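In what follows, a single structure is set out as structure tokens and then discussed.
Here the complex is missing a single protein chain, while all its other protein chains stay put.
Now for chain A:
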Amino acid sequence: MDTHAALYKQGQERLDYLRQFAQRQPKSLQQKMADIGISRRDFIKWTASVTAMFALPLPFSNLVAEAAELADRVPLIWLHLAECTGCSESLIRTDSPNLDSLIFDHISLEYHETLMAAAGWQAEENLEHALETYKGRYLLAVEGAVPTANNGAYLTVGCKGHTGLHIVKEAAENAAAIISVGTCAAFGGVQAAAPNPTGAKGVHEVVNKTVINLGGCPPSEKNIVGTLMYFIMFGKLPALDMFNRPKWAYGARVHDNCERRGRFDAGEFVEEFGDEGAKEGYCLYKVGCKGPYTYNNCPTERFNHHTSWPVLAGHGCMGCSEPNFWDDMADFEKPLGRQLLHGIDATADTIGAVILGATVVGIGAHAVASVFAKPLEE
């Protein structure tokens, strides 16, 4: 059996397994689509685009369609740690409901602090109940970094005052899969920037299980929903890259698929924001684009219903989906070669030039001294 046929069979088995569980939503996905005016045609187009995004052949779109309908059989627990809710916003704040936000609405969301109605003791009970009822079966999504300094005391959530560290460890214990949504959960993000007083870390550093890292500040709704869909369809993790990011989303550099790439190769660069080159759509490398070092699908998938992305809007990529981006990619409006070194406030080239200058002065002094030195005895 070839690999695609095997994968297809695996998907079917997975969906058969999900079908045995009771429907968790009062309305089916079909009804929900009808209510908000998404046609069957839109739905089929969406399944085809998700299939293409995973680089799978078209017949898999049947699986995508089935998986979308069965999304309410998969319990999802979504934790908020040290974060800004921007990742949830990326997903839910769309100007009109589309299929990505609808899937998120349809999936059996057991706990999500921003979206749930419950508060206080009731919320705490919901979480405990969900962790117990869906043991070993629930999908855990985490948004935000985990402060670890002082035993995690920099973040406490809920009426029981548990630390984020405690909550994430407990929830990770019996999760079927763990997804770190956004750079903070994946790599610590801005909270982990030097000097990192709260000891903020990515989720994978505090739990001893494989964690899918969805880098990005925020990751696009496509990457979040795509990862959910992949898990619903196959019940396993997708192929991951060196930083455990799904390869289907983070397999190529931003630079590789950038619409301004031709400008880069030609040597046409924006010198400063607002200049003639900027108006012409020249490459943003010299004003700090970090696309060459950043793995993500922003140029192809874009954000907000495929509307735009930073480079299209005229600002370089900041490398937000890379580990330690806040420190490594600074300054955001200068290329790496013009990066100011911490504590010295000079670029590597300035320091190199100063050392070179000192070398030349030393050589000059040695040369002059040699003129007056006693000649070597024959």
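Please note the rule applied: a contact is a pair of C-beta atoms (placed from the backbone, for glycine too) under 8 Å apart; a residue touches a chain by one contact, two chains touch by 3 or more; residues count from 1.
Rule of thumb we're sticking to: contacts and distances are computed from a predicted model.
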Chain left out of the displayed complex - its UniProt protein name, from "Ni/Fe-hydrogenase, b-type cytochrome subunit", "Aldehyde:ferredoxin oxidoreductase", "Glycosyltransferase" or "ABC transporter domain-containing protein": "Ni/Fe-hydrogenase, b-type cytochrome subunit"
Hidden-chain contact residue, picked from the options A:I44, A:A194 or A:L356: A:L356
Interface residues of chain A (partner: the chain not displayed): 241-243, 253, 256, 262-269, 277, 282, 285-286, 290, 292-295, 319, 322-325, 328-329, 335-339, 348-349, 351-352, 355-356, 359-360, 363, 366-367, 369-370, 373-374, 376, 378
